[in-house]
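Before anything else, here's the structure in question.
Excluded from the complex is one protein chain; the other protein chains are retained at their positions.
Chain naming follows the written order as A and B, and within any one chain the residues start at number 1.
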Amino acid sequence: MEKLLNEFSLGLFVWQSLLFILLLLLLRKFAWKPILNAVNEREEGIKNALAEADKARQEMQNINADNERILKEARAERDTMLKEARDIKNSMIEEAKEEAKAQANKLVEQARTTIQNEKLAAITELKNQVAELSINIAEKVVKEELSNKDKQLKLVDQMLDEVKLN
Amino acid sequence: MQRKFTLNLLTFLLVLISFPSFAQHNEEHSEKTEIQNLSQEELDKAERKEYIKHHLLDSYDFNLFSYTTDKGEKKHIGFSLPIILWDNGLQIFSSSKFHHGEAIAEHNGNYYKLYHNKIYKTDTEGSISYDEEHHPINEKPLDFSITKSVVMIFITAVLMFLLFTSLAKSYVANNGIAKGIGRFFEPIVLYIRDDIAIPNIGENKYKKYMPYLLTIFFFIWFLNIFGLTPLGVNVTGNIAITFALALLTFLITNFTGTKDYWKHIFDPLGDSMPWYGKLPLYIILIPIEVLGMFIKPFSLLIRLYANMQAGHIVLMSLIGLMFFFKSWLGSPLSFGLAFAISLIEVLVALLQAYIFTMLSALYFGFASEDHSHHEEEAHAH
């Protein structure tokens, strides 16, 4: 302890205190404040830049998601459109088929009715003719009867046979 | 590392050169009569001891090295420094008047003599009278001389100022990025902020203490490193310097102390006990706390002083051993040891600066802590 006190020099202490405090004040004003401020600013800048980059990435992701969604929608739309078109085509074919069938049926029906009508007409005419013939025959028969009964009968039979053949 | 190595090599070489001359110097001096009857070996031992002691102390001239000419004449390479004394008025003269302690300086009719690195006022003969314990009783004028240490402090201060202002300017010039030599120090500045100031003082209050912590760290570090150079200075190993630094830490600690800090010293138990319960405890507790207030900076000053002093002593002793052995085995061994120790000293230089800064920050943290604030925060959560 005595050695320490002996070594202590007041002059050196005063000079040291003076110079050190001066240095401290000067450095505080001209060095540490600008340095710490600059470092802080830079750190803030880096932090901000990182946040910004994060935000941009988020946005990018959003845009990508949007794109995906739009693409998906478009694809779905295309699919529905294709499906619709196919449906329409099918229905048209169906309809056409249906119509053709109906038309055909109608034609057949018409033909059939025509045939029926013709047949009926023919039958009617036949009947009329048969009736006329019958009347004629009957006339002849009546005439024959007047002459020869046997002959008349024979004639009737003959006539009838003829009719049957018809 | 390369540079440090070169520096150490230079230290070694310069010490080597200056050794014999200092030996001579001391031989012719005050110890002359005392060591006359001793053997050559003991003589050498005493010389080395004296040389190491001399190296550890401050001096009034900036002596780089000295040598002895063939004629036995001593030559000192270096320069003189001004002596400033307060002795019935300001007395300013050059230290060259002392002729490296060999002569009595005369100025304005007053006579001064250097004795054991202190200036005493004497008569024309330069006689010094002693008391019974062999302490000089001559009058000691108030001494504000620009000594070697003051010069080194000044050089360090200028160097630091130039270095860090240039660093500060480079931020402005380069858009926030450090350039040049200051770039090397930027990570250290950041380290002091992030690993010393913020953890010990706290996010809210560290800014106030940053200039002091940074200044003290670089100041001690640079001076420690200068102590390892061939300049042969031992500034941070001087009790007056470390005392001034520790005093500043002490003053800042106590002047920025919050109410809680003082409460912690004078009322450490708080409301946990009624006053009559606290009274007997406080008779013991308060003196301990108050003592602790002074012991903290005192340990700071002793630690730095002792570490630097011890490092220099060990280094000088190992170098001295080389001359003691004078053999092919011993001297290289001591050289290797001295080299290893000087590498460790480079680490110690940094470590002591770090510890001083760290402990200062810790004490500032104690002083600026705010208990009620923390409690409020805790309640809020």
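In this section, a residue touches a chain if its C-beta (ideal position, glycine included) is under 8 Å from a C-beta of that chain, and two chains touch if they have at least 3 such contacts.
The rule we apply is simple: contacts and distances are computed from a predicted model.
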{"item": "Listed names \"Sodium:proton antiporter\", \"ABC transporter permease subunit\", \"ATP synthase subunit c\" or \"Phosphonate C-P lyase system protein PhnK\", matching UniProt entry of the absent chain", "value": "\"ATP synthase subunit c\""}
{"item": "Hidden partner chain, touching residue among B:I153, B:I265, B:M293 or B:L359", "value": "B:L359"}
{"item": "Residue among B:L56, B:I188 or B:A306 touching the omitted chain", "value": "B:A306"}
{"item": "Residue ranges of chain B at the interface with the undisplayed chain", "value": "195, 199, 298-300, 302-303, 306, 351, 354-355, 358-359, 362"}
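In this section, only the chains that are shown with their structure count from here on.
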{"item": "Cα-centroid distance, chain A relative to chain B, in whole angstrom", "value": "91"}
{"item": "Chain B residues within the chain A interface of the complex", "value": "57-58, 84, 142-147, 149-150, 153-154, 157, 160-161, 164-165, 167-169, 171-172, 176-177, 186, 189-190, 193, 207, 210-212, 214-215, 219, 238-241, 243-245, 247-248, 305"}
{"item": "Sites on chain A touched by chain B in the complex", "value": "4, 7-17, 19-24, 26-28, 30-36, 38-39, 41-42, 45"}
